[in-house]
Every structure is written in structure tokens, then in C-alpha cells.
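Questions regarding the structure given below will be posed in turn.
And then chain A:
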Amino acid sequence: MDNTLFGYLNYAVYGTAVLVILIGLYGTMVKKSLLKVVIGLSVSDSGLNLLIVAIGYYKGGTAPIFSPGFLENFKSVSKMVDPVPQALVLTAIVIGFGVTAVALALVIRLYRHHGTLNIDEIKNLKW
Partner candidate 1 sequence: MEMIHIIFLIFLGGAVLTYFSGKISKVLQDIFFLASVLVPAYLFFAYVGAGREATLSLGGITLIWGVNHFSWLFSLIVLGLGSMAAIYAIGYMKGKKRKGYFYFNFILSIMAMMGILLSIDLISFFIFWEIMTWSSYLVTIYNGHDIQRIGIKYFVFSAIGAYAMLMAIVIVHHLTGSFLMSSMINFYPNMSLSMQIWIPVMFLLAFGVKAAMMPLHVWAPDAYSNAPMAYTSIFSGALSKMGIYGMVIVLVTMINQIPQGFWFREVIAWLGGITAAIGTLWAIKQDDAKKLLAYSSVAQLGYIITGIAIGTELGMLAGLFLAVMHALFKGTLFMVTGAIEKQTGTTNFNEVTGLIRKMPWTFIAALLSIIALAGIPPLGGFVGKWMLYESLITSNHYLLVIVIFFSSTAAFLYCYKFLFGFFLGQEEKEWAHVKEAPAVMVVPMLIMAVMMFVLGTFPGIILKPINSGLMDLGFVDSFKHLWESSVILNVWGNHVVLQPILYWIIGIFVFFMIFLTWKGFKTTRYVSTKDISSSGEVPADDENLTFSVGFMQPFMRAVAPAMRRQIDKYYNGIADGLESLFEFIRRIYTGNGQTYTIYVIVFVVIVLLFKNILF
Partner candidate 2 sequence: MEKVLLDILGAIVTFLVAFVVGMTYGGLNRKITARVQNRKGPPWYQNFIDAYKLSSKKSAIHHGVMHHLGPAFLMVTSVMTLLIVPVLSHNNWFPNLNFQGDLIFLLYIMTFGPLGMALGAGQTGNPNSAIGVTRGLSMMVGFEIPWVLALVALMIQYHTTSITGLMAVQAHSGTWLMFSSPFAFIAAVMALFGMFRYSPFDIVGAPTELASGPIAETGGKYLFVMMSSGSVFTFAKLTLYVDLFLGGADNLFILIIKTFALYLIPLLYSLVSPRYRTEQAIRWFWGWPSFFGLLAILQAIIF
């Protein structure tokens, strides 16, 4: 991390990602509507993905894509950003999507059952 503008930008990316995660958690923890809770989860997922990609990135790297002539110019391999986080993010996105889908399905069922989306009123199971 250098002190150039780009370096600060790098921090900014991390900061943004963390901020997004926190916003998502805030939504999950504070908002009373089930839908907003699910949105909060989704937002924090996105923030997380952002963070992961940011970690894998470094200055001046190219996309980790095989293209014709890639192998000839061997030097470009080192210029490539780390592909692993990106692969992970892909997986995480898929999983996050699945979870969100499940959550939304449950929200529908909860709404049908309780007639409300207020999480404070859905407390049949307690103690």
C-alpha cells in the first residue's frame, strides 16, 4: 500500500466493503420488517463479496482470463490479479442467492401464517 491516491483508493475500497457489510448487519438487526431483514442479509453478502474481490486485487493487475497469446507473454501471469478470491466470490454469490431465495420463501410462508411481516410479532417459539 503506497501513499498515492490509488493507495488511498485501495483503503477506500476496503472501507466501503466493510461499511456495506455493517449496513447490511444493521438492517438485519434493527429493521422490523422481515423483508428488510432479508435485504439486510443480502446487502451484507454483497459487501462481503466486494471485500473478497478487493483482497485479491492488486495495483495494475490484469483480469485472470486465459486469452490467445496469454501464455506467450509469460510476464503477464505475474501481472494477473489473484484468481482464487474471484472464484470464491462466484461460489459465495451463488450460495448467497440460494440463501436469499430460501429466506424469501420463508418470508412468504410466515406472512401467510402470521399475517404480518413484523419480526417482533413472530414469536410463537420462545423460551
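Heads up, the rule we're going with is that contacts are C-beta pairs under 8 Å (C-beta built on N, C-alpha and C of every residue); 3 or more make two chains touch, one makes a residue touch a chain; residues count from 1.
Behind the choice of candidates: all candidates are chains of the complex that A comes from, given by their letters.
The model shown is predicted, which means the values in this text are computed figures rather than measured ones.
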### Of 1 or 2, the one touching chain A somewhere in this complex
1
### Task
Show which residues of chain A lie in contact with candidate 1 when the two form their complex.
25, 28-30, 37, 119-120, 122-127
